[in-house]
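My structure is below; once you've seen it, I'll send some questions.
For this depiction, one protein chain was excluded, whereas all remaining protein chains were kept in their positions.
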Amino acid sequence: MKTFALVLVLVVAATMVIGIAGLPPHGDPDGPIHTHVGARYLERGVAETGVRNLVTAVLLVYRGFDTFLEVVVIFTALVAVLALPSATRRPPPARGESTAAPRRGSDDAVPVSPVVFFVVRLLAPFIAVFALASLYRGHVTPGGGFQSAAIIGAMMIALGLVFGREHAARLVPHGAKAWLQALGPLAFAIIAFVGWRLTGAFLGFPADEAAHALREAMVVVLEVAIAVGGAVILAQLFMALDAPS
Amino acid sequence: MIAGAVLEIAAVALVVLGVAFLLAGTIGLVRFPDVYARAHAASKCDSVGAGSVLLGVALHDGVAFGDLKLVLLALLVVVSGPTTAHALARAALRSGRRPSTRDPAGPA
Amino acid sequence: MTLFGLDLDYVACVVLFCVGLYMLVAKSNLIKKVLGLNVMETSVFAFIVTSGMIDGGQEPIVVAGSAPPYTSPIPHAMVLTGIVVAVSVTAVALALIAQIHAHYGTIEVDELKELP
Partner (left out) sequence: MSAVFDAVMLLLLIATAVTVARARDLVAAVVTFGLYSLVLCLVWQHRGAPDVAITEAAVGAGVTSVLFLLTIAKTARSERR
């Protein structure tokens, strides 16, 4: 197996080295990546989309289909994980239900250190503020839907680790959970049909100057949906893997 | 003018101090014998080191409102570094690691 | 930086890809295989981001105080979606691995092959 792997790796490496030998050097301002459609996005992106962070502009407006299906992919991943039997099995009822000392879910678990508990609880609001700021100011600073989804998701996972499974599950309101998980694909579908009605193109964004506010509203809806939906999906993936098997 | 020069010197001094602490912490991380001593070296020296580098960068080029971010970052480093070291040392203790002692007859 | 006409940044990505591929193929442990898959994924992301670089370029955010040249935003958008897809794939793979361990008591491919 080792020999086969080494031979395979060497063959792949040789092929890829031949491949990169034919590539233009990176960093060259006249390279194809900077002269084709990328140059157009840089030149007219702000005027056409109203988003100053061009990564967000490309992500949501120019390459909206890509992002739509990407959101569908992470939703499908969550569905796949939840479809496995251990995720749906009911966890055994916790003994004693003590709320004073936070404990990890299972019975023989080590209690969380009070120092770690305190610091995570102290830092969580700051992390949440950072995530919301990167969402709110995502058009003029680095940040946006996916970034704040990742940050909020990581924060919820940290809280889930110190508070234990039962408490962490309450972070996502139970009744709205199904809708929140599907928020990304749903919002994309709705915006896509709105764009279709307005422009005649699926997931089209109105380009004329008069529709400026509408276009921005569409982008904001997508950003918020990606952030909330993505964060909920990340937290749910964590909880599904954390469930006792 | 004078105030600017003083600020600049303070900034450079803080950065140099921070780098010295980081160097000491890194040497300790490599040279110390067991996980507890290493966590001790890494957390203390890196908190002071990274904190003072960040403060030095904040003082560099004058003090502006945006430098508050760097102060917050320094506070974050000072809070989170020792917490991590504490969690590491606690996990090591719970998994049965004994601190190394110089006494050759002691527990290994 | 180039060596023998090869761009060293690209070569580093190829090396990372090959380390990941070796882990994926040669290691018997399923978790090591998934780690190798992650290393491969990130090497591809590093390659794409590197290809969008521009000498002396700034991040592609057009605000007061920033001026061209900007790095190309397209690779960043692609990689951004790619990272989130990568974590979803990892989560599905890990959930399957936990199931395999619950059913068969091992996550070594060698031993799984021996099972009746």
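Observations on the model:
Chains: A, B and C, in written order; residue numbering restarts at 1 for each.
As a convention for this text, a residue touches a chain if its C-beta (ideal position, glycine included) is under 8 Å from a C-beta of that chain, and two chains touch if they have at least 3 such contacts.
Since the structure is predicted, the reported quantities are computational estimates derived from the model, not experimental observations.
For the chain that is not shown, the touched chains among those present are A, C, taking the whole complex. Where subunit A meets the omitted chain, the residues involved are 53, 55-56, 134, 142-144, 146-147, 150-151, 153-154, 157-158, 161, 234, 237-238, 241-242, 245. Mapped onto subunit C, contacts with the missing chain fall at residues 1, 8-9, 12, 15-16, 19-20, 22-23, 27-29, 31-32, 34-36, 38-39, 42, 45-46, 49-50, 52-54, 57-60, 70-71, 75-76, 79-80, 83-84, 86-87, 90-91, 94, 97-98, 101-102, 106-108, 111.
The rule is simple: only the chains that are shown with their structure count from here on.
Number of steps on the shortest path from subunit B to subunit C, with steps defined by chain touch: 2. Look at the CA centroids: the one farthest from the centroid of subunit A belongs to B.
Looking at A-B and A-C side by side, the one with more C-beta contacts is A-C.
Among the residues of subunit C, none is in touch with two or more other chains.
Along subunit B, no residue makes contact with two or more other chains. Every residue of subunit B that touches subunit A in the complex is listed here, in rising order: 72, 76, 79-80, 83, 86-87, 90, 94. The residues of subunit C lying in touch with subunit A in their complex are 2, 5-7, 9-11, 14-15, 17-18, 21-22, 25-26, 28, 50-55, 57, 59-63, 68-70, 72-78, 80-81, 83-85, 87-89, 91-92, 94-96, 98-99, 101-102.
Here subunit A touches subunit C in the complex through residues 1-2, 4-6, 8-9, 12-13, 16-17, 20-21, 23, 25-29, 33-34, 37-38, 41-42, 45-46, 52-55, 57-59, 63, 66-67, 70, 73-74, 76-78, 80-81, 84-87, 140-142, 146-147, 149-150, 230, 233-234, 237, 240-241, 245, going by the rule given at the top.
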